[in-house]
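Got a structure here, written out as structure tokens. Questions coming.
A protein chain is absent from this complex, but the other protein chains hold their places.
Chain IDs A and B follow the sequence of writing; residue 1 opens each chain.
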Amino acid sequence: MGMEPRMWRELGLSDDEFQRVVDTIGREPTPTELAMFSVEWSEHCGYPRSRTLLALFPKTGKYASRVQGEDAGGIEVAPGLTVLFKMESHNHPSQVEPFQGAATGVGGIIRDIFTMGARPIAVLNPLRFGDLDEPLARYLLRGVVNGISFYGNCLGVPTIGGELQFEEPYKGNCLVNVMAIGVVETDKIATSRAVGEDNPVIVVGNSTGRDGIGGASILASHEFGEDEEKRPTVQIGDPFTEKCLIEACLEALETGAIVGMKDMGAAGLTCTTCEMSAAGEHGMDIDLRKVPRREADMEPWEMMMSESQERMLIVAEKDREQEVLGIFAKWGLNAVVVGRVTTDGVLRVRDDGEVVAEVDAAALASPPVYQLPAEEPGYYRKNQAVDFADLPVPEDMTAVLRELLASPSIASARWVYEQYDHMVQTNTVVAPGGDAAVLQIKDYRQGIAVTTDGNGRYCYLDPYLGAQLVLAEAARNLVCVGAEPAGVTDCLNFGNPEKPDRFWQFKRCVEGLADACRDFGLPVVSGNVSFYNETPDTAVYPTPVLGVLGVLQDVRRHCTAGFKRADDVVLLIGDTREDLGGTEYLKRMHKRVEGRPPALDLDFEKKVQGVCLEAVREGLAASAHDCSDGGLAVALAESCIFGNIGARIALGDHASDVRLDARLFGESPSRIILSVRRENADRVKDMASRAKVPIAVLGEVGGDQLVIEADGGRQIATKVAEMEKIWREAIPLLMQQ
Amino acid sequence: MSTAAKLRYGVVVFPGTNCDTDTWHALHDVMEAPVDYIWHEDTDLDGFDCVILPGGFSYGDYLRTGAVARFSPVMNCVVDFAGKGGLVLGICNGFQILLEAGLLPGAMMRNVGQTFVCKYVNLRVESTDTPYTRAMARGAVLRIPIAHGEGNYHADETTLSELKRNDQIVFRYCTPEGEIAPEANPNGSLDNIAGICNRERNVMGMMPHPERCTDALLGSSDGRLVWESLLGAS
Partner (left out) sequence: MAKARVVITLKETIMDAQGQTVEKALHNLGYGNVRNLRIGKFIEMDLDGTAREGLQSRVDEMCRKLLANPIIEDFQVEIEQ
């Protein structure tokens, strides 16, 4: 078949890229080769448009990190013990088919973990949709939660956290990010290098079908017509097979007969074969006819592009195939030798013996890198000048508090996480619903804490600062449970990078994040970029989502966010300023999304976090909870709700020069509410003053109401039971419609 | 027969089982009891005193939960083993498999709320006349978590009468005060039934997960009482 421009263009390759392919291989590509280049060099496989900026992220920190070129990275949490983690997106598939989109998202990220020899121990799901008042958002939320539940529960991997945010810009492009964590002995981490001449190349798992091929019909050697419908545009997940795959792969790795292993995600066979070869500086010769297929008449280019789920590629030691194949047979899984490793660095693909593709693996695995133009958009500067002098201060602060507690982005997410098995594997020490989840690692004193965070509004208003605020908040959440932040994974969700204003948002977010991570000493061990999250009408808010992992030296020394006992003293470390820009309060009560996000002083943030961590480690904190969405009043309300007990608060001198609504609901960062036994209060005050961190006594725990006095009056008075009801019922009531 | 202190446990593993290691850990590490895994194709249960069918999604819960697992080679042995008086405990998916295999009467259906539910529930101990509950007090309220999408127990009227008459209902979902109320029922289960035993009292099935609350670090240690009851069995 001669190559025509419409062929490569329909596959997503530009004319320049096509020319580059021709230059790379010295001739025009075969149809199969064209398909392979088109997927390997696509944005979601090759990261051509983001790679340069992603190189800004730091890769080292206090805890030894492993980040080099594998599917996931991680940190050593104890000598010889590594925790691997990674976050990925499945945004577009979930908007199309929320159940399967989310389910296969879980499947994919988990494969990235066990392909490295780690047992998957947890999943977290930050989710973002349009306003929950709208049927579409409810439909998507229901489908996505069902999908995650369906897949994760069946796998026996607990879903221990995540977030829910509802903002209009996500309406046509939901964000479904999935993070997975695994544990492995450092010296047993498996790699994905194909090495060793004649070593067998083995395909294991589900058979290959036409999943995910979608718009590549241009290559069909026959007309499709009504057959077009037979191509599933959505991948279908099979968690039972994946569960068996987890067990079989981990068992097979124990034999020592496996040289390299890689999971087939985006670009399936193409990605695994060329990347394993390139990583190992070897080549492969495979015959597609040997690969188990769902439909008999699949063509070579379809086999190479297929995104059928639950498949892995394994390179084993020559003469030890049987050991490996036997284990997969025991678990009822396909396992077939489809080729051999070669030494010429060439990826040779055959169809029943006949060569249909022959390319240098390293060249295929090296997509072009693009520097895209970035241009600060007009709205940014205008927004920086916005102030709130004309913003009226509400009369009834109790009503405002109730309204915020009912906001779906703040309200209880129990409706969601009770559909997830969050206890399987019996490691969950602090369950979902708090600042961060805490997991024990059996046989170790250490534990890990993990949280995900993102704030699209802040990042839209000020990408650089917004991204830093997100990192600061995630780290703050971790110290509240008693963990020291240790490593970061990121999922960067943005619009179309070819638009200079969107690319500017991306660039500034990455720069902000890189600087903040460096400042905190946190390596970014892994991550994912999702571009093109936009419709003709809107783009999503630029939304970098972070998964941050922390280490507890002694998992039993952890802390939770609810007040514990009457007469405990309520302390606030940190400072409150007039920080109304981009807040939930401003959006919900005044219908405005504008202004500068709260200013952040990284040094001050670190000091505040240090005091909290010390207090928790010394066993002095009865509770610890940071102020974030909804500010101080919401954080106090949450601590009352979680603890099922009231508090009598008087703001007194604290930030007395700040307008009342900002004092109560503004979102100044670097603030943590601690409650401590009365006899311990002085010790905690000393810790704060040694660190030169302001600390205020706000009041005491007790009673059945939350009462907040300020400016000479009782500004908030409401029964805990009432607040709890509003907070608990907000999402279920909406979902019942 | 083992000594009273050291029952030997076997934890059966089907493809898709996922609470096997949790159960093994609760017994081996927390209760310090001898325990081995039993692969679903094994047909030798010699030396075991108590066989546990743990939770999970055996065979993906395809067709009906437990429907395929009940035909695994090991299940014939489990039926024989139970017939000879061996102790058999089914937890969650294990309970579902025991129902499909006919070792316990009734059937399990989808939760009435249509979704999977994972949370702590309160159970009232209805019978202490079983090897699994003799260390408990009749009427006591335990806090044990559930995690299932198909825990809606069903039996016809005749079966239900028999269960009541023979003291075969072991646990019921209840309020924290021990009241059997509809709002305490998480899945629509008939008569708030959470666990039952056979007439001979050697086979028990329960939907909640005692292995998840054996170690207090995880939120409750009421699950220990099941193992402690068994420790006294011989």
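Please note the rule applied: contacts are C-beta pairs under 8 Å (C-beta built on N, C-alpha and C of every residue); 3 or more make two chains touch, one makes a residue touch a chain.
Worth saying up front: this structure is predicted, and the values here are computed from it rather than measured.
Q: Give me the visible chains that the unshown chain touches, in label order.
A: Across the whole assembly, the hidden chain touches B.
Q: I'm checking contacts with the chain that's been left out. Which of B:Arg8, B:His28, B:Arg110 or B:Arg134 qualifies?
A: In the full complex, the listed residue that touches the missing chain is B:Arg110.
Q: Just the residue numbers, please: which parts of subunit B touch the chain that's not shown?
A: 63-64, 67-68, 71, 100, 106-107, 109-114, 152, 154-156, 188
Going forward, only the chains that are shown with their structure count from here on.
Q: Rounded to a whole Å, what is the gap between the Cα centroids of subunit A and subunit B?
A: The answer is 36 Å.
Q: Over in the complex, which subunit B residues touch subunit A? Could you list them?
A: Where subunit B meets subunit A, its residues are 15-16, 18-19, 21-22, 25-26, 29, 55-57, 59-62, 115-119, 145, 147, 149, 209, 211-212, 215, 217-219.
Q: Show which residues of subunit A lie in contact with subunit B when the two form their complex.
A: Residue positions touching the partner: 146, 149, 153-156, 238-241, 243-244, 331-332, 417-426, 428-429, 431, 440, 442, 555-556.
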